[in-house]
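Partial view: only certain chains, each at its native spot in the assembly.
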Amino acid sequence: MIATVGRKAHFNAAHRLYRPDWSDARNESVFGKCNNPNYHGHNYELIAELTGPIDPETGYVFDIKHLSDLIEREVEARFDHKNLNLDCPEFAQLIPSAEHIAQVIWNLLRPHLPINLQLKITLYETPRNFVVYKGEQTH
Amino acid sequence: MIATVGRKAHFNAAHRLYRPDWSDARNESVFGKCNNPNYHGHNYELIAELTGPIDPETGYVFDIKHLSDLIEREVEARFDHKNLNLDCPEFAQLIPSAEHIAQVIWNLLRPHLPINLQLKITLYETPRNFVVYKGEQTH
Amino acid sequence: MIATVGRKAHFNAAHRLYRPDWSDARNESVFGKCNNPNYHGHNYELIAELTGPIDPETGYVFDIKHLSDLIEREVEARFDHKNLNLDCPEFAQLIPSAEHIAQVIWNLLRPHLPINLQLKITLYETPRNFVVYKGEQTH
Amino acid sequence: MIATVGRKAHFNAAHRLYRPDWSDARNESVFGKCNNPNYHGHNYELIAELTGPIDPETGYVFDIKHLSDLIEREVEARFDHKNLNLDCPEFAQLIPSAEHIAQVIWNLLRPHLPINLQLKITLYETPRNFVVYKGEQTH
């Protein structure tokens, strides 16, 4: 039988949405307040979900404690209390929009998870704004 | 790469579930307390989600500020602090069940959004009751 | 030892803020959207708190099940799925502002509770707006 | 048109993750703190979702009051304030992991629901850990 297990985690960080190859006016026009040169910040609420077969012996799809430890090591230790633009090489060439942060987190967790489990990342940037990324590509 | 962006919004309204072509007894039997002739009301929590490709230049699927403004103009301005049955022509011939309200909201937002983005509406009528509508039809 | 026990409950209702002895213009000016003649509505989240001595034999300040039953009988049965202005005699002469609703609920519950317990009512009209009433008077 | 209706419910229970055919060391290694011989417990938050066509006459996919009553009778009455391992025959031979509890709830509700509606169960074991079960099997 197939089920999903999910784990919520938390980190907070500063960021700025900005393209150095654009004029200030265009950055301001596209990114608005998120373009503040001195950065702003968020409490990011992360939900990682794994979908796959239930192991009949343990009743687990995946040990949620292992998932929690993995998120702590790969995501929280990397991004918590950081400036995503300045402190995190993952965003040196990548705008730290919520979509991109979710994609980066998916890429960080994916190699450490069993190949037969699907991974879905939901990231709340504020209590009212969120994104979802599942590693899917357009065709 | 494909991702989803979501935005939460809020409006409150009065409504009544009632069919004029039914007897009072049948209305009472089917709609129970929701059939109160003097109306009752809810704080509706709305979640609009858009799924499509991430624009590599901006890192956006869709600018969440635009989505927020669109919801404010098309949904909140129309339904907030209103009596759905009496004040809103959308429900003149349509029972304002949560399912129908979600469908109406989907129909109001859909024409203003890029054709390549899928739209999903989640509507909480109370903190414990909700509906989801994605524009899908039975085959 | 003194402690507080609290219980959350829920009801939803329609209402309108309006004074018949005022002109339409003044009602509109003071009550804004809340003055809609066709009513609007809310999910009211109620928190009732009782403060007093812990009974050393039971470990209870007050049996939370009794508090829950009392709220159901005195508040939910009276106001849930109702139009406060039209269906509820408590608001025949009293504007159903959140402050007044909290006061009415306090007055409904108070006589059924032990005299040595203090009662505090918190009422959320929306997830962002709330009031508190403790039966206090100005001096 | 197709929509989903969802209902949140609640029960609390004690449980223990443990296999009698394993050594204590292996139980401890696999299940960690969840293997406490004296049990521990949780407030389980349950979300049941039904997906299917909207009845154009009522505006309902399924009467949420009926769904709520069904959950109360089949799930809450069975598991609320119980020890899942000792009091509930459903878990006599089945480890009460969150995945298994969600599966059992799905199996309890499914026979009482119209065949054309899909059922999805989400179960929060803690505010940070949850599972989803939709009756799907691997191929």
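Each chain carries a letter (A, B, C and D) given by its place in the written order, and its residues are counted from 1.
Definition applied: a residue touches a chain if its C-beta (ideal position, glycine included) is under 8 Å from a C-beta of that chain, and two chains touch if they have at least 3 such contacts.
Quantities reported herein were computed from a predicted structural model and do not represent experimental measurements.
**Q** If 4 of the identical subunits are displayed, how many subunits does the entire complex have according to this structure file?
**A** Altogether, the complex is made of 6 copies.
The rule is simple: only the chains that are shown with their structure count from here on.
**Q** From the options A-B or B-C, choose the one that repeats interface A-D, i.e. more than half of its residue-numbered contact pairs are shared.
**A** So the equivalent interface, with over half the same contact pairs, is A-B.
**Q** Would you mind pulling out the distance in Å between where the CA atoms of subunit B average out and where those of subunit D do?
**A** Distance between chain centres: 28 Å.
**Q** Please work out the Cα centroid separation of subunit A and subunit C, and write it as a whole number of Å.
**A** 41
**Q** Quick check: what residues of subunit B touch more than one other chain, meaning two or more?
**A** 127-128
**Q** What's the contact topology between the chains, one of line, ring, star, complete, other?
**A** other
**Q** Spell out the residues on subunit D that touch subunit B in their complex, using ranges where they run on.
**A** Where subunit D meets subunit B, its residues are 1-9, 49, 51, 53-54, 57-61, 63-65.
**Q** Help me check something: in the complex, which residues belonging to subunit D touch subunit A?
**A** Residues 17, 19, 30-32, 94-100, 102-103, 127-138.
**Q** Of all residues in subunit C, which touch subunit B in the complex?
**A** 10, 12-15, 33-34, 36, 38-43, 45, 80-83, 86-87, 126-128
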